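What follows is one structure encoded as structure tokens, with my remarks underneath.
Note that this complex is displayed minus one protein chain, with the remaining chains in position.
For clarity, chains are labelled A, B, C, D and E in written order, and residue numbers in each chain start from 1.
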Amino acid sequence: MLPTPGNLDLFIDRALEEDSVGADVTTNALIPTHLEARAFLVPKEPGILAGLEVAAAAFRRVDPNLVFTQQLLDGDRVEGGEIAATVAGSMASILTAERTALNFLQRMSGIATLTDQYVNAVDGTTASITDTRKTVPGLRLLDKYAVSIGGGRNHRMSLADGVLIKDNHLAALAGEGVNLAQAIRRARARAPHTVKIEVEVESIEAALAASNAGADIVMLDNMSPEEMHSAVNQIAAECTVEASGGITLANIADVAKSGVDIISVGALTHSPPAMDISLDYETKHA
Amino acid sequence: MLPTPGNLDLFIDRALEEDSVGADVTTNALIPTHLEARAFLVPKEPGILAGLEVAAAAFRRVDPNLVFTQQLLDGDRVEGGEIAATVAGSMASILTAERTALNFLQRMSGIATLTDQYVNAVDGTTASITDTRKTVPGLRLLDKYAVSIGGGRNHRMSLADGVLIKDNHLAALAGEGVNLAQAIRRARARAPHTVKIEVEVESIEAALAASNAGADIVMLDNMSPEEMHSAVNQIAAECTVEASGGITLANIADVAKSGVDIISVGALTHSPPAMDISLDYETKHA
Amino acid sequence: MLPTPGNLDLFIDRALEEDSVGADVTTNALIPTHLEARAFLVPKEPGILAGLEVAAAAFRRVDPNLVFTQQLLDGDRVEGGEIAATVAGSMASILTAERTALNFLQRMSGIATLTDQYVNAVDGTTASITDTRKTVPGLRLLDKYAVSIGGGRNHRMSLADGVLIKDNHLAALAGEGVNLAQAIRRARARAPHTVKIEVEVESIEAALAASNAGADIVMLDNMSPEEMHSAVNQIAAECTVEASGGITLANIADVAKSGVDIISVGALTHSPPAMDISLDYETKHA
Amino acid sequence: MLPTPGNLDLFIDRALEEDSVGADVTTNALIPTHLEARAFLVPKEPGILAGLEVAAAAFRRVDPNLVFTQQLLDGDRVEGGEIAATVAGSMASILTAERTALNFLQRMSGIATLTDQYVNAVDGTTASITDTRKTVPGLRLLDKYAVSIGGGRNHRMSLADGVLIKDNHLAALAGEGVNLAQAIRRARARAPHTVKIEVEVESIEAALAASNAGADIVMLDNMSPEEMHSAVNQIAAECTVEASGGITLANIADVAKSGVDIISVGALTHSPPAMDISLDYETKHA
Amino acid sequence: MLPTPGNLDLFIDRALEEDSVGADVTTNALIPTHLEARAFLVPKEPGILAGLEVAAAAFRRVDPNLVFTQQLLDGDRVEGGEIAATVAGSMASILTAERTALNFLQRMSGIATLTDQYVNAVDGTTASITDTRKTVPGLRLLDKYAVSIGGGRNHRMSLADGVLIKDNHLAALAGEGVNLAQAIRRARARAPHTVKIEVEVESIEAALAASNAGADIVMLDNMSPEEMHSAVNQIAAECTVEASGGITLANIADVAKSGVDIISVGALTHSPPAMDISLDYETKHA
Partner (left out) sequence: MLPTPGNLDLFIDRALEEDSVGADVTTNALIPTHLEARAFLVPKEPGILAGLEVAAAAFRRVDPNLVFTQQLLDGDRVEGGEIAATVAGSMASILTAERTALNFLQRMSGIATLTDQYVNAVDGTTASITDTRKTVPGLRLLDKYAVSIGGGRNHRMSLADGVLIKDNHLAALAGEGVNLAQAIRRARARAPHTVKIEVEVESIEAALAASNAGADIVMLDNMSPEEMHSAVNQIAAECTVEASGGITLANIADVAKSGVDIISVGALTHSPPAMDISLDYETKHA
């Protein structure tokens, strides 16, 4: 689900403001206000579209009279060359909004496309692909929406919706005389009862210990597929098993075959290549 | 130059809010408020650091009592493994701010590192590398700052600081009976006299026409290095020549050798891989 | 944990702005700027203090030179008449900030005090008291912080950190041919794996069905203590049991004795009486 | 009068954001986007409705296509069980907006209902009921609007629209050699001439002194009804008389019979019990 | 009184953002970061200074390490040529903040100076000069503060702090069968009891009618000094008399001699000439 229209407009207004769209010196100098145009959003490479409604909103915030029509929908797979959407109205308004609309759409489609590649790579296994909190600051909702459009699932939206106990927490608690089982009990007693408790581990022994101590989810961090497989065999009946760390398109199939339930991939949102999409104009002369 | 402290804090506060740092259920449940820690920002791969002051501000916005000390500076080249900076104080505060600080730092260092690779690839030529307006919506100032730290130059910050006449403008004006030379004159008369007039062209003939019509800058879009070389020979004495479109690390050396003054690379900010950087903790027990 | 300082300041600045503190016509007309004062925050009735740091921030936002010293801490139990904190500096600044500081402190202490009464009422049972999402719009973090200070636990912070399936969802899904077990499976597959799945039920049969279908938490809504006791007996080994609906200080002890794990009380935040707290001045004359 | 639509939307957007409505994991997982529903706002107890337009705006900010129809109006007295309003459209949108809409409506109706009880309690006297500045931080306009809907009048909206001289001001001025009459003259000369000067007193003698010194309004603070009656007899011909402090539904009739013009009641906005209102769904299946 | 520091910073941050201070291409290109400077704020013409603390805040928001020292204070009368304040620190920061600081200071000093001229023009009479609500949108607090520094009084800060009944209100009410006396009674009963009721009139007869009907303030709009004198004679014992409309430095002395209490002058804030103030640099070389 996207942000509400009001909160989405806030994202867009900030982007428009940093692009000084009220002072577009090229358009102001050259394009008569009576000039109307149609322009087409056309992907130039294969992938999954995401963000068409955000692009629509960007055009609408610059000029409420622009008419945006979607030929394709978020989640549609493209080869490149198709018309994804059409925007019609004042040419000056379209030109002014173009870069902002494309910046949203290209990033979001890039994320969806990369997610789709990871999802395809684990096809036939029981593993789900999820994102992480490694998103672009300020745009997490859009980044995570794009992941879901690409077929991924969302991991935690924020620090509020899941307990994740890492080695640093455990080291700190050990110094206080608190062991893993006690830490999990403490979290169970104090955190909202609606969230699960996940423990990050780096060895099979630690995985077993976490599972025995009652972790709802055990995250296997930077382990080999073989180790993961062994860990899954020992704990999967008791808890959800998540793989994380150093996972790429090259090795994810092996990771998935280990039997883990969840594979979280930071690259989906911290390093997605933008999809190449252009806005092609057709000018009408009165 | 970074945004002013006040405007930078706005970026950071938004990021902290979307991460619900006021409701960090893990830290709230587990980490006693008296616990102090030191943690080290450590890059895990080679590249150029950028954004250390932004990371510092993220820690400071969560807890003004955290002490952030830089061992390295923005622009420093790292191999991986060095301590870039140290943050000390309440462990709970550091854990809560960690992801936000890293999200800024990893993206900005990723941009600087990618820029550095492009700059190195044109070493020995007269070409400068610049960014574009293909930045993440809302973070343009940070994206462009990171490009400058990586050794690149900044192209237009916004629609306000340069006239850029594209084929769409010319097609529209042609329908109104306005030719290229007239369009340039019109821009010269109406746009602020402090900005230059750039014309995007796709052929040598068009480049020559634009130069003859008085363009300050001619942007050669998607032309081969050979065509660029020919265009440079004919127009470089009269105007600045910029190459753009389809430029990668694989082909940029050839583009640079064509003699162009400026090569603008959208990938610097639309597709930068994040630098892998971690925050390593050392816990103090009283 | 409170909001970050930056986000807390946003709450406070809005409150100061709606009180027109820049146009305090009484103080402006009457109080010379050289006049210094000390003033004491004094509760006038028994209860639990919460919000002293927020009050401190309100004084500081009006005048960074005011010195705020806490004699008591959030969570301290008062009888009335104690000095909770002292603020010293420009009398004009203190007068201008007074109402805003008190409005936060009185509400938050009221919530903490009411929570404390509910917590005391279940003393000796295994039930925990939690809040709900029935908070004052815009101040949820402060409301929930005050609950935690009063000894309560926090339920969901937002729609993001827990699946809660209500009768309306089930009715809608039934129309689509989706039964309870399928709904739970669907939620398990689509929602973040870090959150639990809670199902609201209104009968013992439904409770059993939800538990059998794999709900992590079963919420017994508006059931009698006897029914709750019976439900607990049948499902508590399989899932967390939460009581909700129509719970008051008069009947909560009976609810708790039914053996439920969690009792959620909307009144904690939707109807808390403010604690009576005053700011008593001591004026210094030079 | 409510805030302007734009400023009201700001209140609502903040509330929606803190509820993470863009990440409603339950609705996202379970409710198909094609599902339409109607839902009815139904008060569950007697009282006065207030805030229906705010609830409407909350639904509209989540989804502009929702249709909100009021069967009742702000100010209408309900017994419980009536349909106050209907919202129709995407069931997912309605579910997502529900809690935010209800949080506004329940608080505002609670305030209006409590105000109505105070107004009824002084029926037959000449006293008017007013609110105070003891409102929830950030929502003063809504709180005061609800008071007016409940039949109360509004006291000062902010520090800008009335001079109110309290004992602390007078004590401070006394130290500067300024007496009451001089303080009033000073306020008259310096404050905007459009606002009145009110003086808070705690004894009959002080009331007489304030009236003689030219106060426009004398506030009798924490005095007995008998003392108030005596004060009214002596000063009511010269100024407006306001009663304040320690006034409850149990004693307000006696206070009103003392002949005061105005009775200000902090509890209207600092301790209003929320009205119980629910949203009942009727699902349509295609 | 100025806005609180937090709200003042909001004004300043907006001004800095619209000046793109994070992208000051001149300073970035030319001024080394190690360069330190001192610069002096020097008025170039006679007048009254206002806004020095706002200028200080503008420098501080760009660079918290700049040191701002006031040699003169708001309200000081200058001849031109004096040093009003000194700012020292990074030359790049000073250059970047300069224009924003001056834009505030020049406008505010212009308002204070113009106010001072009007105040002087009524010297020896009993009339006070006040401003109006004809201020620059968004900067009312600063505009009104500058008027008070110039020796004027403030009229209404907003629509909330005074009832002002104009001919349009009366015409509308007349159509409803409500006459002037009834309108005043209605306002008295419904508006906050802390604000006065002012009636705008355009004739002596109307002035008398308004006074008889119980207006607290009668505003004589666009009347001749002779008419005003006559009106004052008839109503000044009963109410405050305000002159308004068409008042200039050329005719204000005559208006004041008519005996009115208050003369409101829109030009103070809608048409103030900026004071000429420059920032003179002294560069230090290491």
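Assume a contact is a pair of C-beta atoms (placed from the backbone, for glycine too) under 8 Å apart; a residue touches a chain by one contact, two chains touch by 3 or more.
Source: prediction; values computed, not measured.
Partner chains of the missing chain, restricted to those shown and counted over the full complex, are A, B, D, E.
Of the listed positions E:M1, E:I31 or E:I247, the one in contact with the omitted chain in the full complex is E:I31.
Within the complete assembly, A:I12 is the residue of A:I12, A:I129 or A:A206 that touches the hidden chain.
Of E:E79, E:D123 or E:E176, it is E:E176 that touches the chain left out of the display. Although one chain is not drawn, its touching partners on subunit B can still be listed: residues 128, 130, 153-158, 160-164, 189-190, 192-196, 198, 217, 240, 242, 261-262.
Seen from subunit E, the chain kept out of the figure touches residues 11-12, 14-15, 18-21, 23-32, 35, 37, 91, 95-96, 99-100, 102-104, 106-107, 110, 133-141, 157-165, 168-169, 171-173, 175-176, 183, 186-187, 189-192, 195, 266-267, 270-274, 281, 283, 285.
Contacts to the hidden chain, counted on subunit D, fall at residues 1-7, 10, 141, 144-145, 154, 157-158, 161.
Quick note on the criterion: only the chains that are shown with their structure count from here on.
Over half of the residue-numbered contact pairs of B-E are shared by just one pair in A-B, A-C or B-C, which is B-C.
A separation of 43 Å divides the Cα centre of subunit A from that of subunit D. If you average the CA atoms of subunit A and of subunit E, the two centres end up 50 Å from each other.
The mean-CA centres of subunit D and subunit E are about 32 angstrom from one another, to the nearest whole unit. For subunit C, residues touching at least two other chains, in rising order: 12, 20-21, 23-25, 27-28, 96, 141, 154, 157-158, 160-164, 189-190, 192, 195.
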